[in-house]
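Only one protein chain is missing; all other protein chains are in place.
Which chain is which? They are A and B, in the order written, and residues in each are numbered from 1.
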Amino acid sequence: MNSTENTSRDKIIFTAQLASISLIWIFVIAIAIWILNLISVSVDLNDAPGISIAISLVAIPVFFTLASILTYVFVGFHKNSKSDLNNTLGD
Amino acid sequence: MTEEKTKTIDIDEALYRPIYETGRGFYLTVGILLMIILFAAFMYVRQVYYGLGVTGMNQPVTWGFYIVNFVFFIGISHAGTLISAILRLSKAEWRRPITRMAEVITAIVLAIGGLHPIIDLGRPDRVLNIFTAGRLQSPLLWDVTSITAYFTASTVYLYLPMIPDIAKLRDRGGKLTRFYDFLSWGWQGTDHQKKVLNRAINILMVMVIPIAVSVHTVISYIFSMTLQPGWHSTIFGPYFVVGAIFSGIAALLIVMIAFRKVFHLENYLKLIHFQYLSTLLLIMSLLWFYFTFSEYLTGIFGAEPHEMDVILYKFTGPYAIFFWSMVVFNFIIPVIVLSFKKFKTIKGILFASITVVIGMWLERLNIVIPSLANPRMELGSGMYFPSLTEWSLFVGAIAVFVLGYVLFSKFFPIISIWEIEEGREESIKEVEKRVKSYLPGPAETSD
Partner (left out) sequence: MPKWAMVIDLDKCTGCGDCMAACKLENNVAIVSPEQTEEGRVMFWMDMMSVYDGEYPHVKVKRIPKPCFHCDNPPCIKVCPVHATYINPEGLVGQIYHRCIGCRYCMAACPYTAKVFNWYEPEWAEEFKTCLNPDVSLRMKGVVEKCSFCAHRLQVVKEDADAEDREIMDGEYMPACSESCPADAIYFGDLENRESKVFKLSRSPRAFKELEGLGTEPKVIYLSKRE
């Protein structure tokens, strides 16, 4: 297989992967915004805002942790694969 | 590289085969399932068009099959992620061929279950109102939040341990290489990558357990937060969680037996796996009985009149047949089958699992309907007969589950190949070391 074709394909796939990771972050941030919006509604209407805040304190960190784990894995994989490549090249 | 490739092909070929070989059976199954699903979709569109009148629900039984199935499916979904996390956490070596199957159940069934409240809505066109005008104080929104969290967590938890396998598929080439390349996230199997992956899985499995428990607790809150007799009970949280794990294990066993048969995985899923899991099923059956017993004993002993109406409706009234068959299916049959070595064959376990799944569905029915059918006011008790629409959507939901599973097994190995390899290569040594570390050391010569 042609190596330039290969790298350009790699690039496309890498961008797609980056896009999927950012999608997850968009999803998580959207959820956070949604929950904050609901809290502001309940404060406006004076409708037991305490419960909403308590739930958001649990829910929002959970979503953020999930997204961070995914990002950690993705970054972790790539950080090393480059240095690995360098190693093998050096050998 | 190529050498290595041929080597791996040989050992676990049985696990790759379903992905590369598509038989007539596959198309036939998919076709039949699609037809069932299309019919269910048609019935749903009809329901949206005419209104919820096409169901069997009425006043006072305002919730029917949809909510029953919602609770039931979410319960089944506990099979997966929760059990796999517990097995991983307790370093049970026999988990290796099981975890993937369990996690797939969760991801698919959770999506199906999560849709049920939307099917149940009178105005599905307004569902977005919960984003603009939602009340986080309503238990229904607690559900939306916790199910979303669980769904995200369990898909991530399904996906991460799949990466090495996807990379294997990528390296084997074929039509879908690009797809696998995209999904494999550049996995090369380096030590650093392994470390990263293991760490992520470890964090996740600790996280996933409380999320899973919270999901079914919150579902029970939908009922127990109201003041209705038969629902307003503090035991509901743990009761639902136990029931969920119970039905989940049973569903997992059924799926395992089915795949073992269809994909000829006898070599991977041995009798011992089923026996271990069915012991777990037996324990859950006893626990379930304990909770059921406490729940009803407190009701009967207190004998609050409205509470008694509901209990009598279940014990001797129109729901007696459902109630008592639930007890037989959930307790008597599994305990008899699973306590005797003689019955603990694959067939016996399959039988017990099927009765448990049916029994747990009946349990959900017994929770939802009788409380609604016996209003506190003197209106007489209501009755509920599901209509064709509700039945077809129920069957349709099951078809979606089977289809999802079949398609998954078409694209990904249903048993975690790298974990099996890891088991072969490392865990024997590791287990030996671990067992040695439990044992008392060489007796220190005491003076």
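As a convention for this text, contacts are C-beta pairs under 8 Å (C-beta built on N, C-alpha and C of every residue); 3 or more make two chains touch, one makes a residue touch a chain.
Keep in mind it's a predicted model, so treat the numbers as computed, not measured.
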{"item": "Hidden partner chain, touching residue among B:A41, B:I86, B:L140 or B:I358", "value": "B:L140"}
{"item": "Absent-chain contact - pick from B:V127, B:L271 or B:I336", "value": "B:V127"}
{"item": "Hidden partner interface residues of chain B, rising order", "value": "50-53, 56-63, 117, 120-124, 126-127, 129-130, 133-135, 137-141, 144, 222, 225-228, 372, 375-379, 382-383"}
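Just so it is clear, only the chains that are shown with their structure count from here on.
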{"item": "Chain A-chain B separation of Cα centroids, rounded to whole Å", "value": "26"}
{"item": "Complex contact set, residues of chain B against chain A", "value": "131-137, 141-142, 145-146, 148-149, 152-153, 156, 160, 163, 178, 181-182, 185-188, 190, 192-193, 196-197, 200, 203-204, 207, 211"}
{"item": "Residues of chain A defined as touching chain B within the complex", "value": "9, 13-14, 16-17, 27, 31, 34-35, 37-39, 41-42, 47-48, 51-52, 55-56, 59, 62-63, 65-66, 69-70, 72-74, 76-81, 84"}
